[in-house]
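Only one protein chain is missing; all other protein chains are in place.
Here is subunit A:
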Amino acid sequence: MRISKLRLGAGYTALIIISGMFIIPFLWLIRSSLMDLSQIFTMPPEWIPRPFHWDNFQRALTFLPFDTFFRNTTIIVFSVLIGTVLTSSIAAFGFSRIEWRGRDTVFAILMTSMMLPAAVTIIPSFLGWQKLGFYDSFYPLIVPAYFGGGIFNIFLLRQFYLTIPLDFDEAAYVDGATYFQIYMRIILPLSRSAIIVVALFSFLASWNDFMGPLIYLKSDNLFTLALGLQMFQGTYTAQWDLLMAASAAVVLPCVIVFLLGQRYFLEGITLSGLKG
């Protein structure tokens, strides 16, 4: 495709401006997290902390038991991640590599739950967990991940499995392999990147979840980072240096995970959108 120099230049300029606007909130976050209050409030705003107040992080993170919040979040996030990867990859196998009557109908019915607003199920689910005595525990946040891991993830993996030639399975059947062996030895190794995508999405979704912990957790010592940060904000309204330090600390793990798995993220989103 031929693109004129002028148009390329205009597009380039627009991209730089837009990226600038997307990155400024990050810079604002970082610079505020490293300044003392008096420099934060100078007008016009300054961008380079003088001096760098690394102690903001220490002060912010020790004011509330952020180490406990971090531990809680880690327990939830990894328990959810394991359940999601395990059961969604097995279910996706059942929905794509095994032929059985009614398979596609069942899958279509399950897919409808993607359109269902969480608001519809949240009250009965809450009451159910409460009846079972699991209110104010991690179970309501973790257990559902072991039952399919979310239809979106099954959909994503199914999309990927469908691109693997069925001949592979056929050859294995001839050699006497069982379905489970085919899943373990053929499908899983071949769909490593799709599994990583699901793991990454699952990590971010539960790391970022706010409504779930808000509804199911009551005791401070069970709080997640998201809840803790919100609690911090309620207590320290104008302490922007500490608030920004705490926020930066919550954002950092996500950024690291994203940068490590960037390639997979982009692949995964593309995979989910293509069949729209």
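Definition applied: a residue touches a chain if its C-beta (ideal position, glycine included) is under 8 Å from a C-beta of that chain, and two chains touch if they have at least 3 such contacts; residues count from 1.
Here is the rule we use: contacts and distances are computed from a predicted model.
One subunit of the complex is not drawn; among "Glycine betaine/proline transport system substrate-binding protein", "4Fe-4S dicluster domain-containing protein", "Lipoprotein" or "ABC transporter permease subunit", its UniProt record names it "ABC transporter permease subunit". Between the chain not shown and the residues A:I90, A:I142 or A:L156, the one that touches is A:I90.
Touch with the chain omitted from the figure is made, among A:P25, A:G133 or A:P165, by A:P25.
Of the residues in subunit A, those that touch the hidden partner chain are 1-3, 7-8, 11-12, 14-15, 18-19, 22-26, 28-29, 32, 40-41, 43-45, 87-88, 90-91, 93-95, 98-101, 103, 106, 109-110, 113, 115-128, 144, 146-149, 151, 154, 173, 179, 183, 204, 207-208, 210-211, 214-215, 225-226, 229-230, 233, 240, 243-244, 247-248, 250-251, 254-255, 257-258, 262, 265-266, 269-270, 272-274, 276.
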